[in-house]
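Some notes on the structure that comes next.
The complex is shown incomplete by one protein chain, all other protein chains being positioned as in the whole.
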Amino acid sequence: MADKFDDATQKELANFVEAEQAQARLHSSIHMLTSMCWDKCVTGTPSTRFSRSEEGCLANCVDRFLDTSLFMVKKIEEQRAQHGQLS
Amino acid sequence: MADKFDDATQKELANFVEAEQAQARLHSSIHMLTSMCWDKCVTGTPSTRFSRSEEGCLANCVDRFLDTSLFMVKKIEEQRAQHGQLS
Amino acid sequence: MADKFDDATQKELANFVEAEQAQARLHSSIHMLTSMCWDKCVTGTPSTRFSRSEEGCLANCVDRFLDTSLFMVKKIEEQRAQHGQLS
Amino acid sequence: MAARKDAVIKSIRSEMALANAQELMNKTNEKCFAKCVTKPSTSLSGSEETCLARCLDRYMEAFNIVSRSYISRISKERLEH
Amino acid sequence: MAARKDAVIKSIRSEMALANAQELMNKTNEKCFAKCVTKPSTSLSGSEETCLARCLDRYMEAFNIVSRSYISRISKERLEH
Partner (left out) sequence: MAARKDAVIKSIRSEMALANAQELMNKTNEKCFAKCVTKPSTSLSGSEETCLARCLDRYMEAFNIVSRSYISRISKERLEH
């Protein structure tokens, strides 16, 4: 094997790998969301363009899904505040 | 790095990790079963409580799924006994 | 631990492991295709044999799925050739 | 040493509990979004939020029913065999 | 040494075969439970068991059809390229 990288280079590479892993998680979320929003919004046979309702559904799908996650977290925190720690 | 754990502590930690891994497999099965039984049993819009038929379905879903697994294994063993080893 | 394997044996084992991994990928594809073709083709309650249409559907399902993959790759390459590298 | 051991155990335990809670939230969001938000529009409507709040409670209830059934079944089978 | 090598190979092979059989059983149980036990009640009924037994045979048949098609197709493509 060739010589090892020096410390500065090793640190730079570690940062790069970490950034790439964050990127990979981002891609993985986008693939999951595309698949889910496709199943929810694209109900007809594919045509040369999306219908108006398909396009509106796709445009809003990600934001409403993320709103749903926030809403659920808020509800759980409200319940915890009422009933004490559920653990 | 700090000193290593002694042998007894290492063994204790290994047992603990093994128990936690068994726990993780249990959790994973429960998530899978909840997801599957939800899809099978909860067909209407969520209400303030489950309907009678939803509740009965959920109460029996896990046991019938595990019965199904046992039944399938029994059938396969019967076929092997009849036709010799299929492998 | 016992003695290490000699170099020739290590190489033989490495080749064996690689072949087994290829086999595992093959099995994984077959499980995925069986699951997908079952959902597409077997629509009725299971009987003592497949209906004619179920049998035809299953017999063609894998080949049409692989044709689909090839067709998609061809289309993408055509688009790249027209619009330049999309990357 | 014992303090360090306890710290390791505590950290593994809380990581496991977090992963389990995270998985439960992910599944709940997925199932309830599928059921309650059938046509995503420019904001969550009041009826969608009502549906989501009930769906959250029902999914947790289903999770508890399934957990109890599964644990009682595998305990029984372990006794028999 | 040769005996130890054979033992390693045998153990990897049987682990692989087991994982493959396990995956096939899991898929079969999942698909057949979905098809045959549509309303889980207090026990499996006779008609559910008949359905499950047939479903098991059909899923194995589908698995064999798919395996044959897939292997013959990739063998053909390897020859052409």
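For reference, chains read A, B, C, D and E in written order, and residue numbers begin at 1 within each chain.
What we mean here is this: a residue touches a chain if its C-beta (ideal position, glycine included) is under 8 Å from a C-beta of that chain, and two chains touch if they have at least 3 such contacts.
Bear in mind that the values here come from a model prediction, so they are computed numbers and not experimental data.
Asker: Pick out the residues on subunit A that sit against the missing chain.
Answerer: 2-3, 5-6, 9, 12-13, 16-17, 20, 23-24, 26-31, 33-35, 37-39, 41-42, 45-48, 50, 58-59, 61-63, 66
Asker: Quickly run down the residues of subunit C that touch the omitted chain.
Answerer: Counting only subunit C, the missing chain is touched by 36-37, 40-41, 53, 56-57, 60-61, 63-65, 67-69, 71-73, 75-76.
By definition in this document, only the chains that are shown with their structure count from here on.
Asker: Spell out the chains that contact subunit D while also contacting subunit E.
Answerer: Per touch definition, common to subunit D and subunit E: B.
Asker: Please give the groups of chains connected via touching, computed with subunit B left out.
Answerer: A, D | C, E, once subunit B is excluded.
Asker: Using C-alpha centres only, name the chain that sits farthest from subunit A.
Answerer: In terms of C-alpha centroids, the chain at the greatest distance from subunit A is E.
Asker: Using mean Cα positions, find the chain sitting nearest the overall protein centre.
Answerer: Located nearest the centre of all protein C-alpha atoms is chain B.
Asker: Which chain is most remote from subunit C in terms of Cα centres?
Answerer: The most remote chain is D.
Asker: Would you kindly tell me how far, in whole Å, the mean C-alpha position of subunit E lies from that of subunit B?
Answerer: Inter-chain centre distance comes to 19 Å.
Asker: Going by the touch rule set out above, which residues of subunit E reach two or more other chains?
Answerer: 32, 36
Asker: Mind pulling the residue numbers of subunit C that touch at least two other chains?
Answerer: Counting only residues that touch two or more other chains, subunit C contributes none.
Asker: Throw together a list of every chain pair that touches.
Answerer: A-D, B-D, B-E, C-E
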